[in-house]
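Every protein chain but one is kept in place in this view of the complex.
Letters A and B name the chains as they come in the text, with residue numbers starting at 1 for each one.
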Amino acid sequence: MKKLDREKPSTPISRRSFIKLAATAGAAAALPGCEPAARKLIPYVVPDENVVPGVPSFFATTCAECPAGCGVVARIREGRVVKLEGNPADPIGQGALCARGQAALQGLYNPDRLAHPQLRGSDGALRTVSWDEAGKMLGDRLTAASKAGKDRVAFFGSPQGPTFQKIALAFIGAQNSSRAIFYEAINQEPARGAAKTLFGRRDLPTYRIDQAEMLISFGADFLETWQSPVELARQYSLFRTPQNRRGALSIGRATYVGPRLSMTASKCDDWIATAPGAQADVAWSVLNVLVKNGKVSPNSGFDLAALTKAVANFDPAATSARTGVPAETITALGEAFGKADGALAIAGTDDSSAHLAAMILNSVTGNFGKTIMFFEGSPAEDTSTPDEVDAAVDAMRGGEIDVVFIAGANPVFTMPAAARIAEALQKVPFVVWAGGVPDETAAMASLLLPAHHPLESWRDTAPRAGVRGLGQPVMQPVFDSRPVGDILLAAAAKSSSAKLPWTTTAEAVKAEWLALASKAESPDSEDFWTKVRREGGLFEEQHLAALTLDTSPFKAAVPTAAQMQLSVYAYPHIFLYDGRGADKPWLQELPEPVTQLVWDSWAEIHPETARGLGVGKDDLIEIKTEHGVIEAPVLVASTVRPGVIAVPIGQGHRAYGRYAKDVGGNAWAILAAGATYAEATARATGTKRALVTPLGNADMMGRSIVEAMSIEQLAAGVLPESHEEEVTGPYEMYAPWKYPGHKWGMTIDVNACTGCSACVTACYAENNVPTVGKDGVDRGRIMSWIRIERYFPNATEAAEAPQLYLAPMLCQQCDHAPCEPVCPVFASYHTEEGLNGQIYNRCVGTRYCENNCPYKVRRFNWFVPEWPAPLNLQLNPDVTVRGAGVMEKCTFCVQRIQFAELNAKTEDRELRDGEIVTACQQACPTRAITFGDSNDPASAMMRRRDDNKLRNYRALEELNTKPAITYLRDLYREKGKA
Amino acid sequence: MSAIAIVSSFADDAECAHAIEQLRVAQVGDFNTFSPIPSHRIEHAIGKKKSPVRWIVLAGGISGILTGLAITIGTTYEWRLNAGGKPLLSWPPFIIICFELMVLLGGISGFTSVLALARIPTAEIAPGYNGRFGEDRFGIVVHCDEEQAERIESMMKEAGAEEVVREGV
Partner (left out) sequence: MAAAPKINTEPTFRDIDRSVLRVMEPAGLAYWAWIGFCFTLVGIGAAFWAHQIYAGLGVTGLRQPVMWAIYITNFVFWVGIAHSGTLISAILFLFRTKWRTAVYRAAETMTIFAVATAGLFPLIHLGRVWFFYWLLPYPNERYLQPDFRSPLVWDAFAVSTYLTTSALFWTMGLIPDIANAREAASGWRRKFYTVLAMGWQGTDRQWRHYSMAYLLLAGLATPLVLSVHSVVSWDFAMAQLPGWHSTIFAPYFVAGAIFSGVAMVVTLLIPMRRMLGIQDLLTEWHFDNLAKVILLTSLVVTYSYVTESFMTWYSGDPIEQMTFHMRYFGPWGPLFWMMVLCNCLIPLLLFSPRIRVNLVALWIISIFINIGMWLERFVIIAGSLRVNFEPSQWGTYHVTITEIMITVGAFAWFLGLFSLFSRFLPIISMTELKEGIVWLRKALKMDRVKAA
């Protein structure tokens, strides 16, 4: 208690609050983790006065798991980062963080990370070398190469922020070369291309779905992997929140056009199943309808005649004939889009055409500046163009390059077979690889250098105009690694006489940022430096760019959809993205929301097509395209269009650590450069490989687990048929238990839940939930405390219900918990604050509680859980690590409740509403989860409940378990209504 | 003062019981019997009142019930934990515990009381005991002194004793 008082100023109050960040900035300056000099994790011999055992400190930094560039706040305990959460100050993530962001920790603590520099001998075997040796060798090679002539040294890496880009360019410049390639496998080239054609600029627009009332996505999985999922998901949930639009209560209308019912598509009202690549055709056709209906706003600057000519080939009937999409569907879509007060069309296809059409759609309906906008001062493009990439690879293949320095991007895995990158690398005498877990590219390198994880190094991001994220090291390096920037700078210094502006990344980043200080309001640069580190970046006003329309391109539009018998459509796995997530067990074990599959890749095939091919569930098929071959087990599902085989990208690693190696097949291998689909042939191999899922039965059987109602019903104030008779107060045999003080509860808005599973990963991280591997999941031992329920509407519902039911299921903390009275030893009991407590060290493991739990949310430790070092460093010290033989379950993050209550107590004040934020709630991009005190009618949680009375429901309410969680029904639009 | 023991054995309990009645008529009190089976005839003939074991068992049973109430109610109030929103005093389950303990203590007290009252375990062999009394013979051992001996022996023979032996003590 005393200690806490002394530490009061540095005790954070809420993850959300600015004060906390301010208070910990002091510590930020002093924590050893921030001194690049320190290289080892050592136990405290002399304790650091900034590190108080048991008291976390928080550091703002940035997420490097995808180009979206969300800000994060890292929670540090005893000098090691134990949890990542969204940075509330960051305008993109706004405090939320997706599953991939959460899992960055397992990249940091990955047991397979390269621990020391290694050199590949002539026999191909690796031997550990010292940094000096490695540095010298690199220096010599570079000197030799740069002396040998111009452009004989190449840098090939992933974009790692503007400052890093500068360092890399400085490095390459010093090598008398200009070959610096920044490669992002999933890039925005088509979008940039479209912008270029239409507005003569290659930057990316910013979207405001929440400003629209109509949304069409032409194959953009904006809730999963497209551009900035967290931000767009948040906007989408606002878009779908019932609100009065022109006098009527309504939700935004969303349509998805694409080959697969992705998670995104499942959250839209309509899924228009087209062949991959046919989206453009539909997009132009929708435009055609608009043009015909004279919806082209006069001040949009378009020449109507030219436009009409451009869309001439896309009469709905014609398009329908080509794509099989009913003409009336397209017409209806076009009309709705024209009518909508605020509409947005986005495209995620690999061809510029769809992007162009979408952009024109937005433009002609005058939505630029409203639902989509270009801003002044967009950051410089951070990826090289395909031509530059090809040129570099050709140069390597041509033997024109002596040394290539690879940092990130894993080109051998992600580049299309056509690029023949592996072959090219073999032609390069000296390949240097710097990174974390040695991947397929490292396997081809002569010198392997352990690089800092982004969380260990200084870095910055520039996701878009007005947003600059600053990444600071949040802890000491776990391994004997160095920042890539430092390696480059050191090498450059050794190998050339060129004068470099900085010697370390830290120096470079600070210099770069102090240069920004002038722009910022605070004149004193040190204040500025503290401020930006505290807030995690510099976030400024954005200013709309003046757009100059170039109306030349419209002749270009011609039907593009090539007719294919059978095509394979590869989409980035929501959790593995381009493959970089595959080394993280949390992400491998997280069921893909739509298929619910784990630890594998699969071939999703429509029942018809499967019958045609004569294959069934789990049959291992060989999918062949002109580019390559991939094997995957069949998943027969109607979530994909007939004639299309959908395979996830991200698996199929042949290196990249124990968790990724030899799991599934690599879908990049069957694609052309920049393509997402290809014509394919498929044949059964005759063998089977069982796909593994924690899902038992996909049919909810009309049980009240996930419920939905139509917006029309909501507007009319009526309950869904199944619930017309109001639930009358259930018969009580006993006087209800009293909960003076707090009684914790939760409200979950199923309509807001997208199924993205950020909550699940957050729970794994916060509560030390172990992963069990493919076999474990197959044997029904998955440990997740919170899961995303996925149910298909059954035949009778299908006409009305949403495409899929998706909702989080966790311990309902029932007042009449069936699990409690059956426990012989009070290991499961009810706390004075209404929690369903589980006392691990009292549990004897009868497992009766789980038998009696209707929601099946309790998890049993069948074995002693394992976290191969150093993964164990991530374990949250506030939560017991359970041993074998005990039952465990969600406790509403009781440790966080305790933490907040203790703070309130030490500060001698009442607990504030919203002060306690559970891990799942914190992570949720759409804020679907609200936690609070149900004894306090004013709490946000209770208000959300009461403001949506008609949507309230409790899971399996008829059992009278009295859950502390109230769900808000999912909302859908009755089919055929505008 | 009984100096001798007269051991007489019978083929069945009817005769044995008859002999016992004779003894009681003759006011000879100091005797005991052996039998391979519990015989009601003999028990009636001896005419002792019912065994007090039943009261001990009753007491045992009642104490069991009380113990049950004590531990269930006691432990519940020792730490008032809420399980499933059920009231602290959930009688139905408590009754089960009480019942089981009633049976348990009743049974134990029954068994132990027999040991106590029947004076077993014991190492000493009662005078006149003979293996056959456990098998198929009913025996009566009368403790008397010289002058009564003759009379009793004849009494036994009349009653149908197969053999009558006189043992010095």
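What we mean here is this: a residue touches a chain if its C-beta (ideal position, glycine included) is under 8 Å from a C-beta of that chain, and two chains touch if they have at least 3 such contacts.
These figures come from a predicted structure and were not determined experimentally.
Student: Among A:Ile782, A:Ala900 or A:Ile965, exactly one should touch the missing chain; which is it?
Tutor: Of all options in A:Ile782, A:Ala900 or A:Ile965, contact with the hidden chain holds for A:Ile782.
Student: One chain is left out of this view; which of A:Tyr791, A:Phe892 or A:Tyr953 touches it in the full complex?
Tutor: Within the whole complex, the residue contacting the unshown chain is A:Tyr791.
Student: Based on the whole complex, identify which of A:Gly485, A:Gly581 or A:Pro821 touches the chain you can't see.
Tutor: A:Pro821
Student: Counting contacts across the full complex, list the positions on chain B that touch the omitted chain.
Tutor: Those residues of chain B that touch the unshown chain are 32-39, 42-43, 46, 48, 50-51, 53-54, 57, 61, 71-72, 75-76, 78-79, 81, 83-84, 86, 90, 93-94, 96-97, 99-101, 103-104, 106-108, 110-111, 113-115, 117-126, 129, 131, 133-136.
Student: Across the whole complex, list the residues on chain A that are touched by the chain not included here.
Tutor: Looking at chain A, the ones touching the missing chain are residues 694-703, 705, 779-782, 787, 789-791, 809, 818, 821-826, 829, 842-848, 850-852, 854-856, 859-864, 884-887, 956, 959.
Here is the rule we use: only the chains that are shown with their structure count from here on.
Student: For chain A versus chain B, what separation do you get between their C-alpha means, in angstrom?
Tutor: Whole-Å distance between the two chain centres: 83.
Student: Hey, which residues of chain A end up touching chain B in the complex?
Tutor: 734-737, 814-821, 823, 826, 828-832, 962
Student: For chain B, which residues are in contact with chain A within the complex?
Tutor: It comes out as residues 81-87.
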